[in-house]
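Okay, handing you the structure first.
One protein chain is absent from this view; the other protein chains keep their places.
When the chains are written out, they are named A and B in that same order, and each has its own residue count from 1.
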Amino acid sequence: MDNNKNIEQVSKIKTIGIPTQEEIKQAQIDFSPRCTSAGRVNDKETQKMVEYIMNFARKHSLFVLAYGTGCGAIEIPATMTSRYDAERFGMRGAATPRQADVLLITGYLSTKTLKRVIRVYEQMQDPKYVIAFGSCTINGGMYFDSYNTINALDRYLPVDVYIAGCMPRPESVINGIVKLQGLIQNGNAGGGKCYKDNLDWYRENQQKVIKNWDFPDDYNW
Amino acid sequence: MEGILFKIFGAFITALLAFTVGMLFGGLRRKVIARAQNRVGPPVYQNFLDLLKLQSKTTNIAHGFMGHMAPVWIIIAAMTTLMFIPVLQGDLWFENLTMKGDLIFLLYMMVFGNLGMALGAGQSGNPNSVLGVSRGLSQLVGFEIPYFLAITALMLQFQTTTIAEFLNIQAETGVWIVLQNPFAFIAAVLASLGMFMYAPFNIVGAPAELASGPRAEFGGKYLGTMMTGGAVFAFIKLVLMVDLFLGGAGNNNLEGIAGTAVGLLELLLKTFLFYMIPVFVAIVSPRYRTEQAIRFFWKWPTFFGILAIVWALYKNGTFN
Partner (left out) sequence: MSKLKKENKILDKLKNVFDITGEIKYKKRVSIKADKKNVSSILLFLKNQKGYIHLNHISCVDWIEENKFELIYIVWNPNNKLTVLVHTRIDRENPVMENIDTIWDQANTYEREFREMYGIEFPGLVGRKEFILEDWDNIPPMRRDFDSQKYALENFATRPGREDAQDVREAIQKRSGEELPDFAKKYSRD
């Protein structure tokens, strides 16, 4: 290939800049969040006393599995220790997905990491919730044009609460936790149920990104 | 006939008391640690909420027969051990079963729960669990030696192996065993740091290293049952130490329900004060490695244990 041809080729490529509106519209294929009101755990009308008490216990005892991706992992120690003290809400770190209730995803997810996160999420026991942290999980954030990070987490996992910010400060994290507590008390935090109901849709999206799909059928190992 | 009914009723009440106090002390521990770190901390009843939530979780995994049995085994071990501890001296409900030589029986029974845990963790197949079990057994070898030395010193000094006898001796002489054989108390306290498995001896369930060790594959109801067993075991260890060294509780002249109430208050106070020793050590300590922990237990606690035996033989009159 001679040099002139290469220069022509390069000039066609737009390496820097904002995508045009048409390009973005083409990319917004079937972007409808699946879990808005469909994932209710229990209806208000049929809410029993037992369920009320259980929800009370659930919301005040959140075992958090912090999946420390990206820069958000540094906000978690600040949130948990003396200054902001998330333990007063009953939050507590869980070491393994078996014991955890909340999966806290703290930043961008590369496709390589997404595979591990999905496995972690599927090993958790119901009822389980996902808190997505930072603008990277909402729309890609500053990694919107990266070749290796996903842009919107809720196409691959059901997200109960988003915490916006880059990075969100510990106050915002606590705000998100309180929001999740409210959802749990009302019986609206049904991400796990939603995931089961729409598993085909989620699997389709996941397999689009994760090319070498070698997941186990069940997690009894 | 009436006696048996009282015993059965007393067993239920004792189990309830052990569960409540154990869980409450766990919550108090978290609160104390939080206050020491200048935090607000969780409420005192946080452990009850945790338990309720864990019991409300679903389980869709199975790790074989021993995986199911491990928490049950721990509860069985805890309850059996509890039944042989005289919680209040001479009380109709809280004295429970006493027999000759129950101290030796207890020493073996307290390892039984760990054994169930080890088997369950082994069947789950998680490498972290297996590592945690091997660490736990190493630590057991570490702290059992000073602990056994301390208990043996008491047995030698007072020529008995019955816990109720120790209580009677302290009530008759009016002097607690902590003053009669201080070296045994020191050895037992140092060993109890390892028994409670808080920092610096939390090498078994180190969350950042081993992903909570033997519990790694247990969640939900299994974890809740294990928490209950752990709380009861904490109560057992505390009451045993109070019975053996700090004069026990319930030795008062009041009659009926008032005597029981005063005795319970005394028990709570003594156990709480003793419980604060490992908790305060845990607040200011990082984590030991396994060989460091064993080296610690085999150095000073063992030295004090041997000293306690020499002291016991001296008091006993063997050297005369």
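The criterion applied here is as follows: a residue touches a chain if its C-beta (ideal position, glycine included) is under 8 Å from a C-beta of that chain, and two chains touch if they have at least 3 such contacts.
Predicted, not measured: the structure shown is a model, and the values here were computed from it.
Undergrad: Counting the whole assembly, list the visible chains that the omitted chain makes contact with.
TA: Across the whole assembly, the hidden chain touches A.
Undergrad: Among A:A78, A:V120 or A:I210, which one is in touch with the chain left out?
TA: For the chain that is not drawn, the touching residue is A:I210.
Undergrad: Consider the whole complex, including the chain that is not shown, and state which of A:V117, A:A132, A:I150 or A:I163 touches that chain.
TA: Candidates A:V117, A:A132, A:I150 or A:I163; residue touching the omitted chain: A:I150.
Undergrad: Take the complete complex as the reference. Which residues in chain A touch the chain that isn't displayed?
TA: So the residues of chain A touching the unseen chain are 1, 3, 6-7, 9-10, 13-21, 23-24, 26-31, 111-112, 115, 138-140, 144-152, 155, 208-212.
In this text, only the chains that are shown with their structure count from here on.
Undergrad: Just curious, how far off is chain B from chain A if you go by their C-alpha centres, in Å?
TA: 41
Undergrad: Could you list, by residue number, the parts of chain B that touch chain A in their complex?
TA: Against chain A, chain B makes touches at 30, 34, 37-43, 46, 49-50, 52-54, 56-63, 125, 128, 207-208, 210-212, 215-220, 223.
Undergrad: Spell out the part of chain A that touches chain B in their complex, as residue ranges.
TA: 53-54, 56-58, 60-61, 81-82, 85, 87-88, 90, 92-96, 98-101, 125-127, 218-221
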